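A short worksheet on the structure shown next.
A single protein chain has been omitted; all remaining protein chains appear in their positions.
Note that the chains are named A, B and C in the order they appear, and that numbering of residues resets to 1 at the start of each chain.
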């Protein structure tokens, strides 16, 4: 599991909490952490030189989320400044298993496991192209 | 302006407030009323026999929002049961001006004016087809 | 697992898909199913005679989500009409494990397992009050 002191193998995105992210219980609405996680995966991809459009254009594939698990450890509040840590756990022929932790300073707020499948335009699972395999691996494993 | 006692000329959609709709101030987040208004316009369209897909398919046009004004009159709260009232105010060659009121019982929560333009697939303004003009008019003016 | 033919033990809520629920991939955004699931749990609670406010007032407790797992089986689209099925799987001293399935007709779109803990105003786990235990059980187990 990644943590703030081992960021060498994680991509980290800071997230500020606005009113839109909170609910009437005074805390961040539970589904919104899943948006924060997706923002971080997108910026991790961008840091590797790609975005969703370029991957579709260059390889004819896109990413589909198949499975997501989230554990809620502590509530986050309005105006909190969080950091999302993204770490590629395993890479299969057509899938990526990604681990993500959301922290406020040293406090773990939530952690997620996300399984993503690469599919072609017809929605059929498609092998991850070698160029992407290479790019994903060294920086993250 | 429409109100609960003159629903003959309005289309009405009930909306229940869930945690997702509220914010840390304990009230409905201000941008979410704009979602409720769009849900009601969509159901009004459906009540007239159309949805966004069928209008695109049958007439090659879709609706684009150009202008929106909203006045916030009173806060709505978790578990409130609201009603959105939608009323076509004027119809131009390529535009619809729609008035919408959001009530909790007799209390006006917000009212909106929304200007929508009909465009073709290239995004150019397109005259509202006669069949749609006819359908919009009698029920709503 | 609940399914449309065994609704005797499930609470069912219909959900219409609006533009707000979709994303640029043309499908429902993955985090939004988690909102639909929460709407259904809230309506299930209401069908049992309670809402979040009355549970807090009467018992001094509220529900906190600790764990959520979701499997995405098929994409849902704009204007789709879904049904969320909610089924109480197990009840512990201070927790509820709830299974939820989201269907479009006979097609399973997603299924979720949600673990909820009852806590007091200080956020400490609190035993589920006998009145609530009794209400949850017969209708749902």
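We adopt the following convention: a residue touches a chain if its C-beta (ideal position, glycine included) is under 8 Å from a C-beta of that chain, and two chains touch if they have at least 3 such contacts.
Nothing here was measured: the structure is a model prediction, and the numbers come from that model.
A.B. asks: On subunit C, where is the contact patch with the chain that was removed from view?
C.D. replies: For subunit C, the residues touching the absent chain are 19-20, 22-27, 29, 31, 77-78.
A.B. asks: Residue by residue, what part of subunit B touches the chain that was omitted?
C.D. replies: Counting over the whole complex, subunit B touches the hidden chain at residues 25, 30-32, 34-35, 38, 62, 64-72.
A.B. asks: Touching the hidden chain in the full complex, which residues of subunit A are there? Just list them.
C.D. replies: Touch set of subunit A with respect to the missing chain: 16, 18-20, 35, 38-39, 42-43, 51-53, 78-79.
Everything below uses one rule, namely that only the chains that are shown with their structure count from here on.
A.B. asks: My parser should flag the chain pair with the most contacts; which pair should that be?
C.D. replies: Chain pair with the maximum contact count: A-C.
A.B. asks: Nearest chain to the global Cα centroid?
C.D. replies: When every chain is reduced to its C-alpha mean, the one closest to the whole-protein mean is C.
A.B. asks: With over half of the numbers shared counting as same, classify the subunit B/subunit C interface as same or different.
C.D. replies: same
A.B. asks: When the C-alpha atoms of subunit A and subunit C are each averaged to a single point, how far apart are the two points in Å?
C.D. replies: 24
A.B. asks: Taking the mean of the CA coordinates per chain, how far is subunit A from subunit B in Å?
C.D. replies: Result: the chain centres lie 35 Å from each other.
A.B. asks: Going by the touch rule set out above, which residues of subunit A reach two or more other chains?
C.D. replies: In subunit A, the residues touching two or more other chains are 25, 31.
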